[in-house]
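The complex appears here without one of its protein chains, the remainder shown in place.
A, B, C and D label the chains in the order they appear, each numbered from 1.
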Amino acid sequence: MMVWLILLPLLWASLAFMLGPSRGVWPAIAGLVAQLWLAFALAAEIVGSGAAMHAVGGWGAPLGIDLVADGLSAAMLLLTQCIALPLAVYAHAYFKRDDPARNYFWPLVGFLLAGLNALFLSADLFNIYVTLELLGLAAVGLVAAGGGAQQIAAALRYLFATLVGSGAYLLGVALIYGTYGTVSTVTLVSLIGADAPDLVWIAGGLMVLGLMLKTALFPFHFWLPPAHGGAPAPVSALLSAVVVKASFYLILRLWVGPFSSLTVVASLVVWFPALLGTLAVFWGSYQAIRAERLKMLIAYSTVAQLGYLFLIFPLLASAGALQAGIMQVFAHGLAKAAMFAAAGTLIKATGQEMVAGLAGVAERLPVTLFAFGLAGITLMGLPPSAGFLAKWQLIELALSQQQWVIAFVVLVGGLLAAVYVFSVLRQAFLLAPADSVVTPVSRTLEWTAFVLAAASVLLGLRGVELMQLVGVT
Amino acid sequence: MKRLLVVLGAVCLIVLLLGAMHDLAPASVELHAAVAANLTASGVEHPVTAVLLNFRGYDTLLEIAVLLLALIVILAIGREEASNAEATVDVRLLVSPVLQTLAKLATPLMIMVAFYLLWAGSFRPGGAFQAGAVLAAAAVLLHLAELLPSWQSPGARLRLGLAGGFLIFLAVGAGSLMQGALLEYPLEQAGALILLIESGLTISLGLILAGLFLLLSRDDGETS
Amino acid sequence: MSLEFAFDLLLVLTMVWSAWRSLSATRLDRAIVMFIVFGLLMALAWARLSAPDIGLAEAAIGAGLTGALLLDAYGALQRREI
Amino acid sequence: MTFNELLPLAVLASSLIPGLLIFTLPESWVGLRTTLNLSGALVKLALVLLLIVGVQAGESYGVHFAVLPGLNLAFKADALGLLFITLSAVLWLFTTLYAIGYLEGAPRRSRFFGFFSLCVTATMGIAMAANLFTFFVFYELLTLATFPLVVHRGTEASIRGGMTYLTYTLIGGAVLLTGIVWLHHLLGHTDFAHAGIAAALGSAYDGQLQIIFLLLMIGVGVKAAIVPLHGWLPQAMVAPAPVSALLHAVAVVKAGAFGIVRIVYEVYGIEFAQSLDLLLPLAIFAAVTIVWGSFRALFQDDLKKRLAYSTVSQVSYIVLGITLFGPIGTVGGLVHLVHQGLMKVTLFFCAGNYAETLGIHKVSEMNGAGRRMPLTSIAFTIGALGMIGVPLTAGAVSKAWLIDGASAAGMDWAIWVLWTSSLLNAVYFLPILWRTWFKPIPKAWPAEHIVARGWRETAWLLLLPPMVTAAMTLAAGMFPNNQISPLSWAKLIAEREYVHESIIWTP
Partner (left out) sequence: MTAGLLFASVGVILFALGVAGVLLLEHLLRRILAFNIMGSGTFLVLVGLAQRNGIADPVPQAMVLTGIVVAVAATALALALARRLYVLTGKLELSQDDEA
């Protein structure tokens, strides 16, 4: 079942390519529906009967490659498919018939999703490298596709960041293979002990740093705002919502998996990601507050929100930290997808890219603004929303381990998020200037954003199942 | 400032790594032994090919996807319409008749080499990648000799050729998944299936690698 | 020091030198040529590491195709600057 | 799901569902929107009636859902909650009627009534929350639902007011959240219970509990507009009159006051809070607020601003009553929760009527308004006299109980605070009444929008609600010992909170 989650997007992506430029939407949507069903079925199966394993080629690790679906990966798969399907519907309505970005959109999205799903399932460090490259190049392609000079420059910046990131990761893999003779994460868990040679420490450092660069953690975030802010709205949504999470997921995986005996020994190391995360929360929020372009504001908000994810590393000794992190991943994923989608609709309708140009949209595009507002609630961590639950869990964990600073960062981060979210809403609630023109937009655009935003809020009323899923190892 | 930091970091990395790499204990897992032990079950005799297409065939599947993806991205980036065509004329005249003759002679030879490499891959160095690369090199040579034009946008048949190898691979994977595990070949058909995949890959790889070149060179391409 | 090791040492020194030159050469065409040289040396290194498969691939793809792509890009650059 | 579990949810749904439906309605579908609004309000009233009958008969209503492992969204309808629920349900009906009249022909009404209903839903959630987590969820929802109402006009000024409101409430919310999470971490739950839950921790945690109490009080104190956290309230005056009425009488400030009640009685327990020395500081803040609010009201010429400062002062009567240790003070505080709502909503309705009908926004413009609009002015007079505490009004009852409570608790200084405030109330309300009734009618009103027709001085939908609430103010003042009066209900609650004392009601 889990293998089909990888094969299906590959299949419809190549099918869409063969059908020719700007074709292939229906295979894509059919495939995405099937994937969504598969992801739910997989999650249900895992909750019922524990983590699942698939030995590719029948060989099994360490000779072959294993695919492993535990609670963490199943949750990420679920999130990816949940976001991808509405965004695909959105994208279909978003691109105009003659938009050059539409020509190869579907094959690129297909490869992107295949890379994501393969990454979440893989239990082999080198195989993960290949999935990272698949993911990275597809993402760069989506940013650049049909774009102007600004998008191309952003894509190049993104490309070099992602290549250096995966280069560092690959060097780490090379060192691990050199030391232990295997790259299977399952085998490595038992091999890497607290007395591991220095080389393994360096390898771990290289891999984590490379992945942080790919996750755009402060101060490696420089590439994210131009890329996410400049791409077409459905692409921005997909990149901000799930693609950056993939490398975060990987850091988490390595941290609690193969490198767990190292991170336990070095008690100071756990503060390194948390420190960067804290800085990311403040710097990202500050830049978002200052931003004048709507999509830049949202992109910087991603920088800030990614910071929260790294706050869980000092708390991982408690059982709930993983759950809190995944809750935040879900909250931000759904909300950010909704927010970029809503922003795309607003920009399309008003023709204005600036926050200042939004006066009066509350009246003209209520559904879209509602979606934006609901997504904003999640980002601020106000109840009832998944973001609130994540915040609650984080604060409670921080208090139970006497890490006051983390609780403080989470609370202040939420308030800073309120500043930039409401700087948009305040503008939207102003009366429209008499000469403003709002071109009518497709209802599909309005409602897909709304569905995503509503999901991010409703998850805040029922997080039990998700937490149960994440707990399966 | 940035320069200093980067250089310092690079030097640190070198020193740390070189220091740590010496007197490393032998690896606890010895995969080359496992490869040798399972070679007979893999369907090919050459260990590297066995790893590439059987033990870690899944890596290769994704890698072909990466290559195809790169080609699609290049197509998706698009190109400037009718970019200053007049500036490109002078270079054309420099192609000598000698080169053209050479290219004409070399091409069939290179195609033969490619087939040899493909066939040899199952028991000695060689295989789909090398074969595909030789095919691509032939195409590049023909292009340099003005005998093969740059691609503008690929037609349906060419798209089929580009994606075909990947699709064959994918189909074999899906078929094997329905029987049991992904890319788990039945023992007696392993050799045949690998040859099928390799043949498809050779053509597609050749086309894709050539395509990377022929698409990139189109910016100043044959607009006339 | 055996003869083989001396050869290896010479090889790696040339590799580092060519890599350095291809990054530091002031003229772009020289840099690209140095890179192709580096690629060929890499192919040799693979042979020394008893990896002829990679050697073949490196020569054809690493040095050959990448070099051709780079040279073509350089050519396009020159033509536009005229 | 049994009937007793379903009923609290039905109370929530009776405003949530109409609200969500109204959002989707096109602007021009006035009939359907009005029908939805009123049927929602009436259904809610009926459901609340069912609850009252049930609770009096000793039934318990409650339901809970797990949100996270160990974290429940829980509702219950107990005597204390019902006091607030009933007030909100009754006043929602009248405020809705009033808003329909007030906004006739105005743009963006679907949005307005949608958020209006959400706002009431949030209030109901606050009233029925069975633990602090649920309380917080609806407390923040209330903030979010009121923001679009405050900025409804869409002018720069209203947006500024709205942003001030948000700044206060969101920061307050963050502080409140800290306290709640901390408490949840210590106790493992935050369920409300008679006589509190915090005492179970043992004396080792006293220090932490004191800090948590401070955090919680800052959090709810923002909405209850306790000085120095009251700055948003006068700013929020930019909202349309029905919203101001809602904010001041039913929803926002009451949510804060109600939160203080819940925290003091059912989280800490009044006796435990007293033993931690938490009540006296709170009482002092309440006293300062009472005097300061009344004092500032003296200098406001803008009618709604004067009323706003009056609210700042009056809400702290409730807080003061709670902190007067002893059942009599409790009754005084709780009964004022209802009485202040009735009186203040009347005053805001009237202020809205003056503005809508004659364009009067300032106290100085009110000369002779009583002769032009006698019915509105009668209602206004009743409300104002109630605020001062003139006998036979609801305000007199609350003040009497508060003063008795203060002397019973041995806090004689509080009596002086109350008398001072009453005096100040008189000083800022009586001149208005004087102008209204005894000054001559000016040559022209600032802007006369609605022309009088016979006895109907203004639109009947604007006239009816203040008349009814004024009548209720009188009724509560004249028949305080009636079985269904707010006072009887407050006594019932107080009997349940003071578990260690036998209570003899001798006011």
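Everything below uses one rule, namely that a contact is a pair of C-beta atoms (placed from the backbone, for glycine too) under 8 Å apart; a residue touches a chain by one contact, two chains touch by 3 or more.
Computed from a predicted model, the values in this text were never measured in an experiment.
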| item | value |
| --- | --- |
| Visible chains in contact with the missing one | A, B, C |
| Contact residue for the chain not shown (choose from B:V7, B:A37 or B:L187) | B:V7 |
| Which of A:A55, A:A101, A:L119 or A:A144 contacts the chain that the document leaves out | A:A144 |
| Full-complex contact with the absent chain, from A:F120, A:Y177, A:F372 or A:Y420 | A:Y177 |
| Residues in subunit B touching the chain absent from view | 2-3, 6-7, 9-11, 13-14, 17-18, 21-22, 24, 26-27, 31-32, 35, 47-48, 50-52, 55-56, 59-60, 63, 66-67, 69-71, 73-74, 77-80, 83, 129, 209, 212, 215-216, 219 |
| Touch residues of subunit C, complete complex, unshown partner | 4-5, 8-9, 12, 15-16, 19-20, 22-23, 28, 31-32, 35, 38-39, 42, 45-46, 48-51, 53-54, 57-58, 61-62, 65-66, 69-70, 73-74, 76-77, 80 |
| Chain not shown, touching residues in subunit A | 126, 129-130, 133, 137, 140-141, 144, 148-150, 152-153, 155-157, 159-160, 163-164, 167-168, 170-171, 173-175, 177-179, 181, 222, 226 |
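Rule of thumb we're sticking to: only the chains that are shown with their structure count from here on.
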| item | value |
| --- | --- |
| Intercentroid distance (Cα basis), subunit B paired with subunit A, Å | 30 |
| Intercentroid distance (Cα basis), subunit D paired with subunit C, Å | 79 |
| Separation of mean Cα positions, subunit D and subunit A [Å, integer] | 43 |
| Sites on subunit B touched by subunit C in the complex | 48, 84, 87-88, 90-91, 117, 125-127, 129-130, 133-134, 136-137, 140, 209, 212-213, 216-217, 219-220 |
| Contact set on subunit C toward subunit B in their complex | 51-53, 56-57, 60-61, 64-65, 68-69, 72-73, 75-76, 79-80, 82 |
| For the subunit D and subunit A complex, residues of the former touching the latter | 23, 65-69, 71, 73, 107-108, 111, 136-137, 140-141, 143-144, 147-148, 151, 154-156, 159, 162-163, 166, 170-171, 173-174, 177-178, 181-182, 184-185 |
